[in-house]
Structure formats: C-alpha cells, structure tokens
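A single structure is presented below for examination.
Removed: one protein chain of the complex. Kept in place: all other protein chains.
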Amino acid sequence: MASASWRQFKAILRKDLVMEMRTHEMITSMGLYAILTMVVYQIALTEAGEALDVRLVMPGLIWVAFIFMSLLGLNRSFVHEKDQGCIDALLLSPVDRPVIFFAKFSGNLLFLLAVEVLSLPVFAFLFLQGREGISNPIWLLGVVMLAASVGISGVGTLLATMTVNTSGKDILLAVVFVPLMYPLLRAAVGATFAAVIGGPGSIETFWSWMAWVAGFDVIMLLVAFGLYEFVIGA
Amino acid sequence: MGETPLTGNALEVRGLTRAFGARKALDKVDFDLPEGAFLSIFGPNGAGKTTLVKILTTLLNPSAGSVRVCGLDVVTDAVELRHKIGLISHNPLLYADLTAEENLLFFAEMYGIPDAEERVRELLESVELDHRRLDLTRTFSRGMLQRLSIARALLHRPDILFLDEPYSGLDPHAMDILDTLIAQIRGEHTFVMISHDLSKGLELCSHALILANGKVVMFDERDAIDEAAFRETYRATVGMGVA
Partner (left out) sequence: MNRTKIARLMLALGGVLTTAAFFMTFFWANASTFPDGRIDFGQKIFYFHVPVAEASFLVFFFTAFYGVKFLMTKDRRFDTRAKIATEVTLLFVLLTMATGILWTKVAWGVWWLWEPRLTTYFILTLLVIAYFVLRNSVEDEERRAVYASAFGILAFIDAPISFFITRWAESVHPVVLAGGEGSGLETPMLITFIVAQVGMLMLGYAFYEMRLHEEEIKERLEALKVTVGG
C-alpha cells in the first residue's frame, strides 16, 4: 500500500511538472508578477531616495511580493484539475486522498520556491547595489524562505482546492488566505529582518522567529492534512 | 481480478438515501442488477441520476442504506472497488496539456497497471488513436477526446462501466464510433448508463430504470417492458421535479 501511494505521489507530481514545463503558466505569471511588484516598489520608495535604508523595509517588501505571488500559483494549480473534470478521474482511481494533498502541495512548493529563488537576487540587484549588504550569512534567508513557503503551500493547497469550486475564485482565495497567513508572515518578516540587519543577538532572534514559523507549519499542515479528505470529496 | 460476488449481482442497492437537511436527492432507492447487464437510467433533470452514479462510483457517500458494487461496499471497500469501476462521462476527464499517451500512462500509474506501456499502446490502437499518440489532447476533436476517454476508462480492465450521458455533444460520426466500441466490449462488462435519449437508451439496455424526485418510478428488464407504456411513464415523469 505504501509503495502504491509513493508511486501515485510521484505520478501526480511528475504530471504537474511536465504540464508546467510545457505551458510555463505558473512560473511565467508568478515571475512577471514579482518583477511588476518591484517596479511598484521603485515608485513607492523613490521619493525617500538615499535617506531610506532599504534594508529596513526589504523583509516586508519581499514577503508582500511572495505572498501575492503564491496566490497566483495556487489559483492556477487546480484549474488544470477542474478544466475537463480531471479531478473526478483522479478521485475515481484507487488513491488515498492525502496522497493527492501531498503531491499538489509539493508541486506548489517547488514552483513557489523556484520563483522566490529567482526573484530575490533581482531584488538585491535593483535595490541594494552600492548600499550595505545583508549582514548575516545569506543561507539564513534560504531557511526562512523554505520554511515559510511550506506553510504557504500547505494551507494554500487546501484553500485552493476549495476556492476552485466557487464563484469568483481568484479574489476569494486572497480573502480567505491572507488573514490566515498573518502569523506566518509576521514571523517570516521578523526572521528575515534579523537575518538582513544583523547585529548582536540577531542570530538568536532569527531562530526564535523561526520557531514560530516551524510551529505554524506543523500545526497548520496537520490540520490541513486532516481536513483535506473532507474538502476534496465535497 | 478479485473474487466473484456470491449473489452474481453487479449492483445491490438497498434503501439508498442521500439527503442534506430536508432535501432528498435520493429517497430509499432499491434495486439489483445482475452481472453482465446493461442498465439505462432515465429521468428529468434533478431527478438524482448523477447523484446515484456518484454514489455507485464511490465519489459520494450515501446518507442511509447500503450499496454494494461487484460485491464490495461503496463506503468501507471504496479503495478496492475503485479498481473495478470505470467512468466515461460527457466530460473527457483528460488533461489538455498532456499528450494522449501521457494521459493514459499517468492513469496507468495511478492504477498500478503492470506493463503499462504495452497496455497503453494496445488501447490506443483499439480506439484508433495510435497515430496521434504524441499530440496534446488540447488539439483533439470532441469525438477523438471521447475515444481517448474510453481508452482511459478501460485501462485497468474494470468489471463495471459507468456511462454518464456519453453521447451528448458528439457528432453523428463520433456516435457511430462510440456505438461500435460499446458493442465490442459489451460482453465483457456490466454497464450503467445515464441517458437523456430514450430511444438510444432503450436500444442498448437490458434493464431500464426511471428516476424522478429521487425515487424509483420504474425498474424492469428490457424484455418485460411494453415500450409504449414505458414512453408514457417517462413523459409523465419528465414534467416532475422540473421547477
């Protein structure tokens, strides 16, 4: 049974990757969105000019971009399944529902991370040149991005499964998703800030924010996992 | 594949009710269908036809009553039962951004079919799509999608096939092909078909069932049915439940 689930998990994930490689739907829309956000940031920050230490607002700015970017991807991720009723064919096959959850979650996580990893250097290139760089080791940013994206994709996969069946799905996902993400975003911004600004004690601060991120991930993933069977069967 | 049900019945539906609050989509539905039969389900919109098929295919759970398909309970044995059922719907249930072959291989993985590539090639040949196997199904016509959809439904050699208005939206040529395909596999499977087309449904079936307002109005073997009387009953029910 376990090996069957693993095989099905891989099949669904591979299918999503193949379709994405072919259409570039999610990556393109998310990537474009990230770049547009930076243009808007430029407008927002331009009058402040040199007076503003961009590093102070950078953690907030990148998480704003990431959270709204993730909405685009999550919305797309169930459109394929719904299009020609594929989700019914998937549910008709002998697959345990949690397998579908983990496969869709993994796909969403991979796409989100890919765009995050691509857009972070662009942000640094556009806003941090000739200024003070990131104080603590850069891999700390990787840790926050990975951990927070797990929470975003986990809760997002559950919510996107619901909102794909509703009228006005794009807006609705934002309405239900963003408030639920508040604690995670708060902690991710806190950790990112500690990593970027540095200073004495910043590493401790970083890890205590990371404990919040990890706690949110564990609790919310367990709940989302528990609720998934009900939601996808409805 | 699996043991033969002791009763020899493909479907055993007992007191099946599906309700939410006061509204009953299905109300104490009872019937048996022997193995190898072809059941046509008729009824007006909102009569509960789709709900019935969704319960028989484990996509919905009954609120009350018991349902056994191929001797397996639709609730407790759902995963095992899914190996034995196939569905052909008016919706193709295929991924538009995968090729014909990729679609079938994907579902073969989901079912854990041994020698998947061999089986997929054989099926693509039988539905005459092997020349298009590397094309995205996005580029397929309605009839081609329906043929591929049949191949997908047959992949895991199901014992019982559900057809949910398979003819709707097909052009005459595609209907002919579907007829031929169904005729070819008729002997190997039990069929359950939802149909809006009375003549087509009666022509194919061995058993007929009329559903209205979630209740069975009529259920009988084809040979026992007086066609004129049947048509009269059907016409009388079509007015029911349509708001």
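Letters A and B mark the chains in the order given here, with residues in each chain numbered from 1 onward.
The criterion applied here is as follows: a contact is a pair of C-beta atoms (placed from the backbone, for glycine too) under 8 Å apart; a residue touches a chain by one contact, two chains touch by 3 or more.
Since the structure is predicted, the reported quantities are computational estimates derived from the model, not experimental observations.
Trainee: Which listed residue, A:21, A:79, A:138 or A:223, touches the chain dropped from view?
Mentor: A:223
Trainee: Just name the one of A:46, A:129 or A:167 that touches the chain not displayed here.
Mentor: Residue touching the absent chain, from the options given: A:167.
Trainee: Among B:21, B:114, B:172 or B:187, which one touches the chain that has been omitted from the display?
Mentor: Answer from the full complex: B:21 touches the omitted chain.
Trainee: Identify the residues of chain A touching the omitted chain, counting contacts across the whole complex.
Mentor: Counting over the whole complex, chain A touches the hidden chain at residues 155, 158-159, 162-163, 165-169, 172, 175-176, 178-180, 182-183, 186-187, 190, 212, 215-216, 219-220, 223-224, 227, 230-231, 234.
Trainee: Need a quick check: the contact residues on chain B for the chain that isn't drawn.
Mentor: Considering the whole complex, chain B reaches the absent chain at 20-24, 61, 63, 213.
To be clear about the criterion, only the chains that are shown with their structure count from here on.
Trainee: Would you mind pulling out the distance in Å between where the CA atoms of chain A average out and where those of chain B do?
Mentor: The separation of the two C-alpha centroids amounts to 39 Å.
Trainee: Give the list of chain B residues in touch with chain A in this complex.
Mentor: 57-61, 79-80, 82-83, 85, 87, 89, 91-98, 102, 106-107, 109-112, 136, 152
Trainee: Using the touch rule from the top, collect the residues of chain A that touch chain B in their complex.
Mentor: So the residues of chain A in touch with chain B come to 4, 7-8, 10-12, 15, 18-19, 22-23, 80, 83-86, 88-96, 233.
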